[in-house]
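Only a single protein chain was left out; the remaining protein chains are all shown in position.
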Amino acid sequence: MTSKIRIGFVSISDRASSGVYQDAGLPALEEWFTRALLSPWQSITRLIPDEQALIEATLIELSDHEHCCLILTTGGTGPAPRDVTPEATLAVAHKVLPGFGEQMRAVSLKYVPTAILSRQMGVIRGQSLIINLPGQPKAIKETLDGIFAAVPYCIDLIGGPYIEANPEVLTAFRPKSAQHNPK
Amino acid sequence: MTSKIRIGFVSISDRASSGVYQDAGLPALEEWFTRALLSPWQSITRLIPDEQALIEATLIELSDHEHCCLILTTGGTGPAPRDVTPEATLAVAHKVLPGFGEQMRAVSLKYVPTAILSRQMGVIRGQSLIINLPGQPKAIKETLDGIFAAVPYCIDLIGGPYIEANPEVLTAFRPKSAQHNPK
Partner (left out) sequence: MTSKIRIGFVSISDRASSGVYQDAGLPALEEWFTRALLSPWQSITRLIPDEQALIEATLIELSDHEHCCLILTTGGTGPAPRDVTPEATLAVAHKVLPGFGEQMRAVSLKYVPTAILSRQMGVIRGQSLIINLPGQPKAIKETLDGIFAAVPYCIDLIGGPYIEANPEVLTAFRPKSAQHNPK
């Protein structure tokens, strides 16, 4: 029996976490991954305010204790004073992968010129890949569509589970030597 | 009565500041903003040599004491030993917005392959957005044309004044919820 792939979803918003409005980030993430993955998976979800220490503690918990190979945050990546998701992500990172931030901004720039204001990043902590996504459901989808092809191979390289994407939705790219041969 | 929007222009050049040749950066900035802005504005200008401590002190003064919501530097962003504008900018930054550097290089790359040598960045200090521009008037214009659409909304987000661009020159992008409704 194969255990399910564990994926962390962290929605970061003062207003959604205090009930001022309903969180839209976690449902958007659930929906996208339900369509995109063939491998059995489960989400470990958190909804928290824009507090740097709490974001850091949550990322550490999902990485070190919940053993999520992939952690997606949504929200808190802009230039406003309360936007501290990138600071928290950097603080718990072992390695920064600058290509994720570059590519996410390049993807969003096709839709809005203000994409250059986003400070989204992708980092590695232990055996977890952590990626900051935007806050809006539409932008979450656009961003994941634009970067996910590289995610499964990244998780291979850091010692995580083999993730199979649904080829009708997207193609996970791996060099030939890294492709599993189903028997 | 609305007070004028305060914008800092800092031309950084050993030779121009010592009179070896005439500064072309400040006039280029004045000209561009005169065309681009509808809102009443005024410039606070400085012409200084490539000395890191002096650049830092100038940026701090324009941000903390002169209350410029936007500060543009020109010059000193290349790889030469005397080019220290990015170091000074980073030293006074509270937040780095990596999308500005990426986008400015991408814009300049359409004109010259050596654009990848530029270390220009955009950062936030308090309620000021600080952006490093190239030194050449032509490149100043090309760069501002390529990034300014995102600037007014960024200044909204850090608590600054509402900047209106001249729609005949460029469109300042804001999400609908952030657009002022003139009455």
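Think of it as A and B in the order they're written, each chain with its own count starting at 1.
In this section, contacts are C-beta pairs under 8 Å (C-beta built on N, C-alpha and C of every residue); 3 or more make two chains touch, one makes a residue touch a chain.
Given the structure is predicted, the values throughout are model-derived calculations rather than measurements.
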Contact with the hidden chain (one of A:Arg15, A:Lys95 or A:Lys138): A:Lys95
In the complete assembly, which of A:Thr45, A:Gln103 or A:Gln136 touches the absent chain? A:Gln103
Just to verify: which one of B:Asp23, B:Asp50, B:Glu102 or B:Asp156 makes contact with the chain not shown? B:Glu102
List every residue of chain B that touches the chain not included in the displayed model. 78-81, 101-102, 105-106, 109, 112-119
On chain A, where is the contact patch with the chain that was removed from view? 95-100, 102-103, 122, 124, 129, 147, 149-150, 153-154, 157-159, 173-175
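Heads up, the rule we're going with is that only the chains that are shown with their structure count from here on.
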Chain A-chain B separation of Cα centroids, rounded to whole Å: 32
